[in-house]
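Here it is, the structure in full.
Heads up, one of the protein chains got dropped from this complex, but the rest are sitting where they should.
Moving on, here comes subunit A:
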Amino acid sequence: MTTLTEAEAPPPPAPVTPTRKPPRGRGRLVPYWLLLPGILWLLVFFALPMIYQASTSVQTGSLEEGYKVTWHFATYWHALSEYWPQFLRSVLYAGSATVLCLLLGYPLAYLIAFRAGRWRNLILILVIAPFFTSFLIRTLAWKTILADGGPVVGALNSLHVLDVTGWLGITAGDRVLATPLAVVCGLTYNFLPFMILPLYTSLERIDGRLHEAAGDLYATPFTTFRKVTFPLSMPGVVSGTLLTFIPASGDYVNADLLGSADTRMVGNVIQTQFLRILDYPTAAALSFLLMAAILIMVTLYIRKSGTEDLV
């Protein structure tokens, strides 16, 4: 009987936990309202200028008579045939700087992630510290560091390093300043934190027990690095190289301050076209060509490295 009465008893009151119904009315629009400022920002400061630049790149005319859209795509061809050496140089310098950043940044990121212990935060702050000063000032400081007859050049000279670099064609005579070496050094220095931070993040996430497991399975410390640590840090390597390579290939400050007329990169050309020669169509076309080139290279790179989950 007892069980029967229990069975007939009304069901217990609905649980207090809120049910997961999609919000109705105004509530449903909240995510879109939250998106609105960001979308507006992108529209005004990214999409519109892009469209404006795109239209500029196919205009013809002169400063006096004004520019008109004439769908003059020949500007692109002209820009490319005229300035391909600067394009190539950009890729070369940015690529060298990226490789140098990786070689310098990886050991440091590894050290911070696995060996730094309680010094970890301090070292991370030191990595970011240069950002507290302006990019321009830091690059100008390198001008002093690499100055002719300065201690760095003197030391390199007495160690006969300059003989080697001179033979390689990246320095000229007793000078480091105004040579490709100086530009690449500046780029490396300026973009190094962008390499270290993603590398650190992905290394830091690796479970330390995987190292123990690899050792337990007969892997020497070096093999453990080659087969476990490095593959697992690939997302950091890819995002680090992208964050270094992309801004470095468009940079003009380093080439401007540390380089010479022979080390001009595509960024310098664009800057000159826009601000000195005032040839807006060519400058706009060069900008789009650079963008396209970077997009293609990045796509190929991501395909090749097979990393779907960036960052």
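Points to keep in mind about this one:
One rule holds in what follows: contacts are C-beta pairs under 8 Å (C-beta built on N, C-alpha and C of every residue); 3 or more make two chains touch, one makes a residue touch a chain; residues count from 1.
In the analysis below, contacts and distances are computed from a predicted model.
One subunit of the complex is not drawn; among "Spermidine/putrescine import ATP-binding protein PotA", "Acyl-CoA desaturase", "Porin family protein" or "Stage V sporulation protein AD", its UniProt record names it "Spermidine/putrescine import ATP-binding protein PotA".
Note on the undisplayed chain: of the listed residues A:70, A:220 or A:299, the one touching it is A:220.
In the full complex, subunit A touches the omitted chain through residues 207, 209-210, 212-220, 223, 227-228, 231-232.
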